[in-house]
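For this depiction, one protein chain was excluded, whereas all remaining protein chains were kept in their positions.
In this document, chain identifiers A and B correspond to the written order of the chains, with residue numbering beginning at 1 in each.
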Amino acid sequence: MTRSTFNDDLVEIAADELRAGRLARRDFLKVLGAAGLLPAVGAGLGTLPFGSSPAAAKAAELVLCNFGGDAVAGMGEAWGKPFTADTGIPVRVDGGSPLAGKIKAMVESGSVSWDVCDGDGFLCNQLGKQGLLEEVDYGVVDKSLVRDGWAWPHGIANYTYSFVLAYRKDMFPDKPPTYADFFDTAKYPGKRTMWKYQMGAMEACLLGDGVKRDALYPADLDRAIAKARSLGDDVIYWESGASSQQMFLDGEVVMGNIWNTRASILERDTKGAVTWTWNDGVFCPSSFVIPKGNPAGSEAAQKFMASMLDPARQIKLLQLLGNGPSNPAASAMLPPELRRIDPGYADNVAVQAIRSEEWYEMNYDAAVERWIDGISG
Amino acid sequence: MAKRPLSGEPYVGFLLPATLLVCGLFLIPIGQLVALSFGGLEAPTLRWYEQVAATDSIHRILLTTFRIVGLTTVIAVVLGYAVAYAMAHMGERQRLALLLCVLVPFWLSVLVRALAWLILLRNNGIVNEALLGSGLIAAPLPLVRNELGVVIGMVHYLVPYAVFPIFATMRGLDGRLMMAARSVGASPFRTFTDVYLPLTLPALFGAGLLVFVFGLGFFVTPAILGGGRVVMLSEYVSISVLQTLRWGLAAALSVVLLVATLALIAIVSRVTGVRRMLGAS
């Protein structure tokens, strides 16, 4: 019923992992420590500002707002606890869904209750240009830690995710399908699924229509809609991350364009009967932002933003929630079993398209509406 | 009739608490939103209304919405009338058992219901598997992830909302009227059409109105059971609010929805005595 962006979806995995007892057993940091990597990485990263200055220490608590679900516990564990250990400032994670509209209303009313908010990459420019956000202080936050272009004036990428092609292994035992196969319902009968809200789905349609992955943007939306309509009754659209999972678990669909976090859970839960390919995935950044007038003050929030780029913490998040590090250094030091699930791991990035934040910033609003209209009725 | 001062209305005080609450904490906030639909006070504009008037996709969505909600209302009210009728005329034990059946699903969260319908109706769901297994059909019927699924889910949600007001009215009917009709020789059918139905008609239309406006607000059910290809107005508004930040458009659509609904109420009240539903005597 409400929007379900990827951010809504930072979820499931943490609790699942905890339930399954995998989390405690596999503390990756210990592995790194044993390998002697941590000190080296720490030195290489230079000045991560974890020391507590008097001003920051004054902040009574810091509220990180995300989209609820298991991301509340996951982000608290990966980012909140170590920050509290470093600075003494307690971090509370609030699953209150910091939709752009809500941030806007809060800032305009002058009563802001969130310090740092989770959002999609291009959103920080949309909101920032309306004057609703604090600028990121790149004297405190090290922009060289993230991929070029993912540090914006009002936000920085703190994790990554991808739209990937998930499929039933028994249908493609030898090699993974392409988006051409995705649209070939004669050769591969069965239903497909894509996100109802345009993102990822549009790219899948264009790729299926012969567009190369480095030529997706500026996107031809009408062409994508025509391609989506060509599937007729063979496509059903998922509207929450869990529903995309459920469709595969129930055997309702044979292929789908879904979030990588969901694909890796599916692979595990189905013992490999459902798997995914990074090939022609769409690689996307989050952006974390500070609403203007945040309660804990800018300084503490900036320090918190900076601390979230720490590789060890980002790797923890990958373990807990399946969201990739935005810091390429973190991706580079992953053990093999985590490389497989990290959308930002170099080999995986090499075969994916990278979402154009510029295109989405300018076109997203109109594109969603036209897409919804195009696929309905 | 000469206008009396309001102080001549002894019951005005009864209206006040609720009216103050709804005006102060609901209508004023909504008013601020409506102001948004005209672009705010600083730069008034009709652009959002022009967009509503000029956009084909919005017209299509309005049509889809009114078609689905209209169909749902008719079905839900007819089913509700039948259940209420049975409940009003059954023995005590049967009535309570039936009441149980109506009340229990009333408590089922709209989310859980939608999931349950998927389990029942999807291609490899319980209903299709049973039909296939019995040899009645050769291929699964498309029961869900389309408009049919949406109507089934919405009717299911709305029937109890129709049952209760109709049942309350039927319980309150003076049985002697019907006995009188029968005693002067009217057939059971004539008694029903000439006496019973007219007496319960206000409740029937009241229930229909309730179900209709309630249906207009639906979007969890269409979103899940429509398979992404049935988009109703509320969902479109939510997209404008949450996905695309077009609050002005969302507000303008809400105003359109409100005006349409009020017009409908006015028309229905002309046709029937439903004005009584709204308190006019």
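Rule of thumb we're sticking to: contacts are C-beta pairs under 8 Å (C-beta built on N, C-alpha and C of every residue); 3 or more make two chains touch, one makes a residue touch a chain.
Here is the rule we use: contacts and distances are computed from a predicted model.
Only one chain is not pictured, and the protein name UniProt records for it, out of "Alcohol dehydrogenase (Cytochrome c)", "ABC transporter permease", "Acetolactate synthase small subunit" or "histidine kinase", is "ABC transporter permease".
Contacts of the undisplayed chain with visible chains (whole complex): A, B. From the set A:G68, A:G190 or A:G297, the residue in touch with the chain omitted from the display is A:G68, counting the whole complex. Remark: the omitted chain is touched by one listed residue; of B:A116, B:L148 or B:V268 this is B:A116. Panel shows subunit B; residues 6, 9-15, 17-19, 21-23, 25-30, 32-33, 79, 82-83, 85-87, 89-94, 96-113, 115-117, 119-120, 126, 156, 159-161, 164-165, 168-169, 171-173, 175, 178, 182, 188-189, 191-192, 195-196, 202-203, 206, 210, 213-214, 216-217, 219-220, 233-234, 237-238, 241-242, 247, 250-251, 254, 257-258, 261-262, 265, 275-281 of it touch the chain omitted from the view.
Considering the complete assembly, subunit A touches the hidden chain via residues 1-2, 4, 8-9, 11-12, 15-16, 19, 65, 68-70, 92, 94-97, 101-102, 105-106, 109, 111, 113, 240-243, 245-246, 249-250, 269.
The working rule: only the chains that are shown with their structure count from here on.
Here the spacing of subunit A and subunit B, counted between their Cα centres, is 39 Å. Put simply, subunit A touches subunit B in their complex at residues 1-3, 99-101, 104, 126, 191, 196-197, 233, 235-239, 243, 250-252, 364-366, 368-370, 372-373, 375-377. Interface residues of subunit B, counted against subunit A in their complex, comprise 57, 60-61, 64, 122-124, 142, 145, 219-220, 223-224, 227-231, 235-236, 238-247.
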